[in-house]
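One protein chain omitted, others in place.
Which chain is which? They are A and B, in the order written, and residues in each are numbered from 1.
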Amino acid sequence: MKRFMMGFVLAVVACISFGLLNGQVSAASNSAGQSIIKNLENGANGGKLKVNDSDLNQVRNYVNSGKTTVTQDQANIANNAINEVRGIVESAAPDARTYTQAVEKLSADQKTQIRNIVYKAARALGLSVMFNQGTAGNSSNDTTGTGADTPNDTAGNAANGTPGADGTNGSNGTNGKNGTNGVAGETGANGVNGTNGTDGSLMPTLTDRAGNVVYQPASPNGSNGTGTIVKQTGNDYLISIISFLAILAVAGLGYGLIRKNQRVDA
Amino acid sequence: MQHAKRIMAYFYMPLLFLVIGYGVFFLAARPILDFVHNTVHLITLDRPPKFSAEKTTKSLKLVTANQQQTLKMDHLKLPTYGDQFGQLTIPAVGLEQPLYFGDGEQQLAKGVGMYNGSRFPGERGTTLVAGHNVTAMHNLNQVQVGQQIVVRTSYGVYTYGVTKKLVAKYNDAQAFDLSGRQPKLILYTCYPINMVGLTPDRLVVYGSLQSGPIIKM
Partner (left out) sequence: MQRTLRHLGEGILAFVLTFFLFTFSVLTIVQFTLLNPKFMHQQVVHSGYVSAVTSEAHQNISNLGAGSGIPKKVLKSVPSKYNVQQDINTFIDRAYAGAGIKLEATHIKKQLRTQVYAYARMKHLPLNQTTRHAVEQYVNKSVDQYAQSVQVPYLIQIGKNVQAIKQYVLLGLLGTLLLCLVLGSVLKKQVKLAHRMWRYLSYCLTGNGLMLIIAPYMLLGSQVIDRLGIGTKGLYRLVTTYLHTFVWIFIISGLISLAFGLGCIVISEVRRKNRIHRSEVS
């Protein structure tokens, strides 16, 4: 009887707590979501580089949507991700005032790093990456140049000012057209165009778990580049090699056991 | 007993091989499996995607008259991408179109679409709405300064007064400036209205809010 009463009291307390908590959770989720927006509004480079209004509004609309609940944990992960990206941008492009200027200065590695951070944050927020026809940077009818993925040596272009380097840009299909412009001597512009080609590749279309669009990049090219989510390093494959050798060693052990314990059977 | 052991071996030996084999395989293929594991959750949804052309608009109730001067964001149920959430009317030119959240092709095929990177009517900021010149906004060029634009939504009725009308390039950042805290409306469509082909020009109509509940955080 005593146990029953205790159980009943616990159940009532749980219900009341849940009811109170529910009210608090809505307020908490709203403030958790708002913290993400406030963090984004700070921009980077001391506020000189601002997040686009369109990007900021898309985040606002997602956070304020009646169907979204952002927990404090999720907000913390998202804010950490924003701070990480801010750190990368501020170290690579401290004077940038626009996306284009910032992306110009980022190396291919840094772009991949930012993409991975964004994917990680998207996962934590329960978002999915939606693929559509036209994903993967093939925004033109000519993909012959998409071959070697030679990184655009925009720094080299700027330093050398060599029209020949325009060919590097040309290897990116869409960028190839811009490379023609570069022959006119605007190699710097080629770098920008090349970057624009991958601009869209930094951010894909994000949806919620039901497939409703949450974020669409505002890049004029709108092409989402290829790229691996997780980079493979030499250390990872070392485990594979060790496993393979271990298997062979086990086989040797088995053979040894047989030979050692062999006897003449009838 | 021996017989039973032998028969049982035909079952447990392969199972043992299965368990140990998977263990070794997962260890050996860890780089690939880590990559797959990290990717799978990111590129999957909770259920299979839907491709139906029509997004079901479950009994949309539009407000006819405003009850309050301000609304709290917490109390609103803002739409998700693709939902119809209102109606755009310009009585002077007889324009009346359903208003969708999102300006993708599906939405523009059915009416006018609000860019999902702009603010909702009633919020402190700019609402950007697009429509095709062949269909929904075929008579936008008849709008004059001073006329009224009415946006009825599921949470309030908003009236804007037309303040400006101009032709701008599609990539004119100033013409489509979303910054600023004043509630305003921008409608645009391709220009010239009756020309065929891709044109870089847009007919842009600006409206400033005259009445309607302001949304507060």
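Heads up, the rule we're going with is that contacts are C-beta pairs under 8 Å (C-beta built on N, C-alpha and C of every residue); 3 or more make two chains touch, one makes a residue touch a chain.
Because the structure is a prediction, the values reported are computed rather than measured.
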{"item": "Interface with the unshown chain - residue positions in chain B", "value": "9-10, 13-18, 20-22, 24-25, 40, 43-49, 51, 105, 108-109, 132-135, 190, 193-199"}
{"item": "Residues from chain A at the interface with the omitted partner, ascending", "value": "128-136, 138-147, 173, 205, 207, 211, 226, 247-248, 250-251, 253-263, 265"}
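Here is the rule we use: only the chains that are shown with their structure count from here on.
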{"item": "Euclidean distance of C-alpha centroids - chain A vs chain B, Å", "value": "22"}
{"item": "In the complex, chain B residues that touch chain A", "value": "24, 27-31, 34-35, 38-39, 41-47, 49-50, 73-74, 76-82, 101-102, 104, 115-120, 125-126, 171, 178-179, 217"}
{"item": "Residues on chain A engaged by chain B in the complex (per definition of touch)", "value": "26-27, 30, 34, 52-55, 57-58, 60-61, 64-67, 119, 122-123, 128-129, 131, 207-214, 216, 218, 220, 228-230, 232, 236-237, 239-240, 243-244, 246-247"}
